[in-house]
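Notes follow the structure.
Yeah, one chain of the complex is gone here, protein chain that is, but the others are all in their spots.
Every chain is named by a letter (A and B) in the order it is written, and numbering of its residues begins at 1.
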Amino acid sequence: MRRGWFLPITATLGFAFLYAPIISLVVFSFNESDLVTVWSGFSTKWYGKVLADPQILGAAWLSAQIAFCAASIALVLGTLCAVALVRFRKFRGRTLLAGTVSAPLVMPDVITGLSLLLLFVAMEATIGWPSGRGLLTIIIAHSTFCMAYVVVVVQSRLRDLDMSLEEAAMDLGATPVRVFFDITLPIIAPALISGWLLAFTLSLDDLVIASFVSGPGSSTLPMVIFSKVKLGVSPDVNALATIIIGFVALGVLLATIVQLRAHPKRAKA
Amino acid sequence: MVKKPQLAIDTRPWRDPAAKPFVRIKNVTKKFGDIIAVSDVSLDIYKSELFCLLGGSGSGKSTLLRMLAGFEAPTSGTIEIDGQDMTHVAPYNRPVNMMFQSYALFPHMNVEQNIAYGLKRDGLPRAEIAERVRELLALVKLSDYGSRKPHQLSGGQRQRVALARALAKRPKLLLLDEPLGALDKKLREETQFELVKIQETLGVTFIVVTHDQEEAMSLATRIGVMNQGEIAMIGEPTDIYEFPNSKFVAGFIGSVNMVDGVVTEDEPAHVRIRSDELGCDIYVGHGVDCAPDQHLSWAIRPEKIVLSREKPEGIHDANVTRGMVEDIGYLGDMSVYQVLLPSGKRLRVTQTNVTRGNPDAITWDEEVYLSWGVSAGSVLTV
Partner (left out) sequence: MSTFDAQSAPPPRPRAWSGVERALAAVGLSGKALVIAAPAIWLAIFFLVPLAVVFGISLTMKQFGRPPYTPLLTNEDGTVQLTLHLNNYLRLFSDSLYVAAYLSSIKIALISTIITLLIGYPMAYAIARAPDRWRNILLMLVILPFWTSFLLRVYALSGFMRGNGVINQFLGLFGIPPLVMMQTDFAVYVGIVYTYLPFMILPLYTNLVKLDGALLEASADLGARPVRTFLSITLPLSRPGIIAGCMLVFIPAIGEFVIPSLLGGPSTLMIGRVLWDEFFANTNWPRAAAVAIAMLIVVVVPIMLLQRAQDAVQDKERGN
């Protein structure tokens, strides 16, 4: 096919649009000056400031705990759900389950957050659990919406998986649970890893839902950043943002390598 | 001295009404929603047979095989294996193993682990598993490949691993779903004979599903031809080819010339059919279950027709007609002639090329006579 100039130029401009703000943010995080946009020399002092800020460190630790738990719960529930949707062709309520699990993908965050908060309040009033809001309620809320993403990732891998592999194992004497742990799980492992990583990042990133369901003293990292940002651009937020973006880039890179490594095995045997 | 198992190919138990079948499929029907995949199939298969289920896609042959393996439950009917009712037994509890069309080798296990998988599920001692895996690898000539992963093997090697894995548990019955389908033509022919050899050595009962009629003809002790969920015919390969019981079977296996005709004489020892399409009468040298004036079809294989320049002596003033050679296809070992009859009907005739570069061979646009013997064709009423 002949290539025109239109596509490459739009693509280049598009990528420039996507990356210019992030690059400028990273660059200015090394700026010595207090004035965020006037370059006055290279410095890492803002990183020092971030890493010594107890509020930020506390929030980061809290966010990491929440993200780890939420991603793990979402992984287990999401994988079960994907297996049910892909492997059990017919059961009552299948359409309802399929619709319900994918709805949180597109549900506006404000609705998810508000509805879960009202649930927790109503539950506390009627059955006394969960008492108050904080770590636990944020974990539950994040597990619910992260689960939808895990289902999408695992489902597409399960669909590609040749069903006769599972049948062959069963034919050779393996019971269904055994088949799942011997055959299905090892083969879909890369998808499980990327599903977990995706859930982890999404949880780490969420501001709106966490703001609704968190309680006093349980401010997550995005909540802290948001309150700082609302006051205006500050150089230490630039440094913090650079650290987070660096972590994510590293994670995506690792995930991609895992996927590519797994790729040759994917060839149907 | 190792005793050679008694083989069904030699004893032909299906000809003995008293013989006990090994696999007994009784009135099995399978519906998927409104679609009837298998419709009231009854079939007996005997010990150490190599039975082929032959049919096009959607004929129900794979569904029948999957019901034997236990992956699908029949909507009605029963399946007995070795005298035990297996209709609702889970696949992992059946004395049956299957070789999959895609081979379904576990990609994360090496060849040895693949073969050992079923044995481990049976809880065999480690030493015995290792011994059996070694034996199987020798059987399929892959002794040096035990530690390879499936994606490091060629198509033919994968096929043999799949076979070894399916044989590992010494199943009473081995199901093979298009076992040679994924191989190229040349490899397929070699593997065909190897498969028969292994089957004869072990004496295991094989049921093979295939859509390839040549494969079925050369492998099988008996063939079951399936069409639209039903068994159209069961018989030895020669029966299926030479004595088809219906227009479908005659047309499905090999190539055939089919003409319409009307019965003019219906005697116990012969039948005469008038065919306007052929432009002559057909004299059939045996009795046929039909009535005078009945419209029916008559089928003849291309190699059963003789071409000649001189008019041959007709039999009972029948079985000879004239036509013009319209086209010739030279295939090396034989030539295919397309002969146009005055009625507009075209017949396909094959002649073996006995003489090398025969200058006197029948050629394009020649007027020729076509003739055939009294039992060369089949009279088909359905």
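Quick notes on this structure:
Everything that follows uses one rule, which is that contacts are C-beta pairs under 8 Å (C-beta built on N, C-alpha and C of every residue); 3 or more make two chains touch, one makes a residue touch a chain.
It should be emphasised that the depicted structure is a prediction, and the values quoted were computed from it without experimental measurement.
Checked against the hidden chain, the listed residues A:G41, A:P108, A:G128 or A:P216 yield one contact partner: A:P108. In the complete complex, the residue from B:I79, B:V204, B:V320 or B:A376 that touches the missing chain is B:V204.
The omitted chain makes contact with chain A at the following residues, 1-4, 6-8, 10-11, 14-15, 17-22, 24-25, 28, 36-38, 76-78, 80-81, 83-84, 88, 91, 93, 97, 99-104, 106-111, 114-116, 118-119, 121-122, 125, 140-141, 143-144, 147, 159, 173-178, 181, 198, 201, 204-205, 207-208, 211-212, 222, 225-226, 229-230, 233, 237-238, 241, 244-245, 248-249, 251-252, 256.
FYI, only the chains that are shown with their structure count from here on.
If you check the complex, the residues on chain A that touch chain B are 162, 164-165, 167-175, 178, 182-183, 186-187, 264-269.
Only residues 69-71, 90-94, 96-98, 100-108, 117-118, 121-122, 149-151, 158, 165-166, 168-169 of chain B touch chain A when the two sit together in their complex.
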